[in-house]
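Following: one structure in structure tokens, then a few remarks.
One protein chain omitted, others in place.
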Amino acid sequence: MAQSRSNKAFLLGYRLYILAFFVFLAAPLVAAGSFAFNDSLFPSLPWQGFTLDWFFNDTEPKLGMFHDRRLLRGLYYSAIIGVMVSALSVFVGTTNAFLFVRGNFPAKNFFYIIMILPLVIPGVILGISILVMASNIANGIEDRFNYEIDFLRPGIVLVVLGQFSFVTTITSLVITARLKKFDYTMEEAALNLGASRIQVLRTVTLPFLRPAMIAAGIVAFLVSFENFNTTLFLVGSESPLTITMFDRMAKVGSTPVLNAVSFFLIVGSGLLALISVVVQRNAPSD
Amino acid sequence: MQSDIKRLSLILLFAPFALWIFLLIALPHIGMVILSLREKVAPRVYEFGFGNYIDFIQEPIYWNTLLRTGSMSILVTFLALLIGFPIAYYIAKIAGNRSKGALFLLCLIPLWVSDLIRAFGWILLLRETGVASSFLLWTGAINEPIEFLYNDVTVVVGLVYTVILFMIVPLVSTLDGMDDAMVEAGYNLGGSGFTVLRRIIIPYAMPGIVSGCIVVFMLTAGSYLTPILLGGKNSSWFTEQIYDQFITRFNWESGAAFGFLLLAFTSLVVWLGLKLTGQTLANTVAKS
Partner (left out) sequence: MTVTDTPDLECTAVCKDFGQVRAVDNVSFQIPKGSFFSILGPSGCGKTTLMRMIAGFEDPSSGDIEIKGKSVLNTPPNKRNVKMVFQHLALFPMMNVYENIAYGLRCVGTDKATIDQKVKDVLERIALPDVGNREVHQLSGGQKQRIAIARCMVLDPDVLLLDEPLGALDLKLREAMKIELKLLQHQFNTTFIYITHDQSEALVMSDHVAIMNEGRFEQIGRPEELYHAPKTAFVAGFVGDSNRWSGKVSAVEGGKAKVTTDAGLQMLCQKRDGSDLSAGQSVNIYVRPEFIAAKRADTGAAGDLNAIRGKVDSVLFNGANSRVLVRGPSGELIEADVVVTGSDSDLRAGDDVALSWSDQQTMCFAT
């Protein structure tokens, strides 16, 4: 294609725009992360020297991230919630994939749209609706049978349920996309070679789905970990990291320990996201 | 016998889906609507009524906030589309194969970092003692530190930042599927860059555009952290009102009404948007 001068100028301008965009994208993350290494009591300029204290120091006033008990507890709860949400949503995501790719039932398109809905409902609404329902049930049972059901009160179980309600849509979409690419004659070939239906599932179909299931699990974990809006209404006394950090930030003059946490989360999420992409790219498709 | 097994497995497959949707989506939302229709007549006495909704209409702060949230969300959506489309097009069409993967990954990473951290980063950059202000002071462009936060422009910028990747990712998927030959044919038949964009690329990408806009609009309207952290007391975002009713005032009935209103309002805007552009929910969001 003949490159005229205006074409070149346009392309250059375009590339600068892309560059500017990625700088814009990175700016807040760099800001949040880099102040973690600033040897100062406040996350702001001037730069007072490089330090790792905000990660590892164990004395006040410079309490490092890995010694801050509340932050660590938040990290712990976030991880547990993330694993539970991930496991549940990958399971239901897989059954949904089989349901919509293989099943034949009336109003399939209608149900498919219903499956997508939780993704577009604002997280706040998901949170309050589940809170209301759980409270109603818990109150009703308490009033009638005088029996206190703990897990229906704000706490980890409710947080898991609240996040699960929309993360499942994400995992369903990821796994469905992969299942659609599956060549059904491979199942017939396996049957023809003598495998029982369960063996076919175990040795042919699920191994094919595995990369998508792993990627979906990682995505589910990340989305759960960083969630705030839905979690806000469902937390009890054991709060995940995002809520803990938010409480800290609301107090004026928080230390750069929050920056340390930010840096840790940025790098961690980045690594997990990278793994999920690599796993999907190396998936054998043939 | 085989058809019995098929029917059983269909029921087994449908069960998790049904339980999930019914118990976690359908019932709670119905419960929320029912709760919103309860009025407090006397301490611990409730009866059916539209009181909560009437309160909403009568109090200008409430519906003002809702309208403000809606209109700013539309603005944010539009900006996200405008800024994001060229990026998506570059990644899908112009970047070489290697850089394409890397660029797409670079887009994904900020997506997984929490809203909280991103808002935190913006605060560090834009507040009075933040990086931007300090930099301008240092270059001598200004004499006193400037507070960039706590105004509408910052909130819009912050919101666009938060949601733009949700616009870019579906657009990249859609544009990726477009055959390069279509664009080349457009040029070959005499079109200019602008004509090709208007008549070939955009109509083809329309499902992706609408899908992105719907997701971005709902995300923006339902956003909580970014408006209140970057906007401070002046933010007046509707989700803040909902939080207020539920957590601060413990007026769950009112909160439920507000929740329902937010849902209805955003659904209405989405429905209008779908009608105007002639798409349906099935061939946009569901396709991704």
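Worth pointing out:
Chains: A and B, in written order; residue numbering restarts at 1 for each.
Heads up, the rule we're going with is that a contact is a pair of C-beta atoms (placed from the backbone, for glycine too) under 8 Å apart; a residue touches a chain by one contact, two chains touch by 3 or more.
Keep in mind that this is a model prediction, so the values were computed, not measured.
Touch, as defined at the top, links the missing chain to these shown chains in the whole complex: A.
The chain omitted from view is touched by exactly one of A:L25, A:L45, A:I81 or A:A190, namely A:A190. Residues of chain A in contact with the chain left out of this view: 183, 185-186, 188-197, 199, 203-204, 207-208, 284-286.
As a convention for this text, only the chains that are shown with their structure count from here on.
On the side of chain A, the complex with chain B involves touching residues 14, 17-18, 21-22, 24-32, 35, 42-46, 91-92, 95-96, 98-99, 103-105, 109, 111-126, 128-133, 136, 161, 164-165, 168, 173, 222-223, 225-229, 232-233, 242, 245-246, 249, 258, 262, 265-266, 269-270, 272-274, 277, 281. Taken together, the chain B residues at the contact with chain A in this complex read 10, 12-14, 16-17, 20-21, 24-25, 27-29, 31-32, 35, 83, 86-87, 90, 94, 101, 103, 105-122, 124-125, 129-131, 134, 161, 214-215, 218-219, 221-225, 229, 239, 242-243, 246-247, 252, 255-256, 259, 262-263, 266, 270, 281-282, 285-286, 288.
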